[in-house]
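Left out: one protein chain. Kept in place: all the others.
We call the chains A and B, going by the order they appear; numbering starts again at 1 in every chain.
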Amino acid sequence: MFDTSISVNDLLFLAQGAWITILVTAISVFLGTLLGIFFGVLRYQVGPWWAAPITFVLDIFRSIPLLIQLVLVNAFVGIVLRLQISGFTVACGVLTFYTAAYCAEIVRGGIEAVPATTRRAARSLGLNWFQDMRYIVAPLATRVALPSWIGLALGVMKDSALVYVVQVTELLKSTQILITRLQEPLLLLTIGGLFYFVISFPIARLGGYLEKRWSND
Amino acid sequence: MFSYTFQWNQALARLPQMLEGALVTMQVAIMSMVLGILIAIILTGFRLSGNKFLNAVAVTWIEIARNTPALFQIYMAHFGVASFGIHFSPFMSLLIGITFNNAGYLSENFRGALKAIPETQTRSARSLGMPPIMAFRTVVLPQMLRISFLPMTNQMVWAVLMTSLGVTVSMNADLYGVTQDLNALTFRTFELFAIAGVIFYIIVKVINLGARLIAARLFRY
């Protein structure tokens, strides 16, 4: 088991892949969350009828495999429009909308969980819509939504393993490249899997802890 | 405006093959769901059993399933376990990978659902003379499944979407695999994958609709 030809160089190569995984995830989750909040609030404000087009488009991102989304957008941008956009940008773009689609649902759920009476009380105290959203809804909805949001962010990190189809060498792809050369599948896969686990597990635990703590009061 | 010429008829000519693939996709998803629910119930039982070893088995399973990519789990089910001389066909590898994932997520959902069922119910069932397993099966389990019905529907959708990962273990009978094979032959990437996307979309909508009908029937009281 410990007789291996993996060198320090190879571990650095893996670390580089891990960095790309983190970068893609961070960019997509950040932008996707902003977009998701925007869409979520919009959907809640304008009502289900007017929001139907947005709901439909966002629903597509949740109803077809991410792999197909990536292949399709990549083919459309590159082959049909012939735009010079890097695979990295395509990956971040698709994952951003993928995140936004789930995030909009979470945000909507969060807003709906705030009792209407609380909001009416706020408005009757003279707060305008924006103040109501900012000081009443946001803090309360965040409590409800944060655990799901953490789950979503971790989900995006794990799903980012699929961006290899648009030629982004992230962690799992780096692992496969090393397997090609070194032929130690089990050991290398374990290292790769361990990396995801080490990042995901503590954050998931934190999410669980927050959920428990906040649901008690 | 576009210099690209779409060739939809070339891609549409392959629709029958793709629909056959869609059937295999459904087959894998349904089997993985049935097995996943059964295993998840067992894992939940392990966690409630109070036995340290059984609890550790369940926790390890659940945490690995929830904290590593599904692609990794499927790849492991094929290439990883083969290092121990255990060989699974592409179909089996994909099925095992998705089932593993389903069981982990569902078990966590079940645990959440159990919290919503008052402890007093189990105690009253026991005081009526039911053995623990029977109390669980007849009193707790039905409620648990009902509370987790929505998460189960979501997991079913994910199971369908996850079948697309089978190509990494040389699965070529499912919808994604068939599409990729056709793409290698004809290079109509955009057209073929757009059609595949539409088929996946329809499958997911049918599942959601079906789940709503089932829910309306089962939970009307």
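Throughout what follows, contacts are C-beta pairs under 8 Å (C-beta built on N, C-alpha and C of every residue); 3 or more make two chains touch, one makes a residue touch a chain.
We take it that contacts and distances are computed from a predicted model.
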Chain excluded from display, named as in UniProt, from "Amino acid ABC transporter substrate-binding protein", "Transketolase", "Heme lyase CcmF/NrfE family subunit" or "hydrogenase (acceptor)": "Amino acid ABC transporter substrate-binding protein"
Interface partners of the hidden chain - shown chains only, full complex considered: A, B
Which of B:G21, B:P69, B:P90 or B:G104 contacts the chain that the document leaves out: B:P90
Chain not shown: contacting residue from A:R120, A:R134, A:R181 or A:R213: A:R181
Contacts of subunit B with the absent chain, listed as residue ranges: 78-79, 82-83, 85, 87, 90, 167-168, 170, 172, 180-181, 183-187, 189
Residues of subunit A (touch criterion as defined above) contacting the omitted chain: 7, 9-10, 13, 74-75, 77-79, 82-84, 87, 165, 167, 169, 176-183, 185
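As a convention for this text, only the chains that are shown with their structure count from here on.
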Gap in Å, rounded to a whole number, between the CA centres of subunit B and subunit A: 20
Residues of subunit B touching subunit A in the complex: 2-4, 63-64, 66-72, 75-76, 79-80, 83, 157, 161-165, 176, 189-190, 193-194, 196-197, 200-201, 204-205
Partner subunit B, residues of subunit A touching it in the complex: 60, 62-69, 71-72, 75-76, 79-82, 154, 158-159, 161-162, 172, 185-186, 189, 192-193, 196-197, 200-201, 204
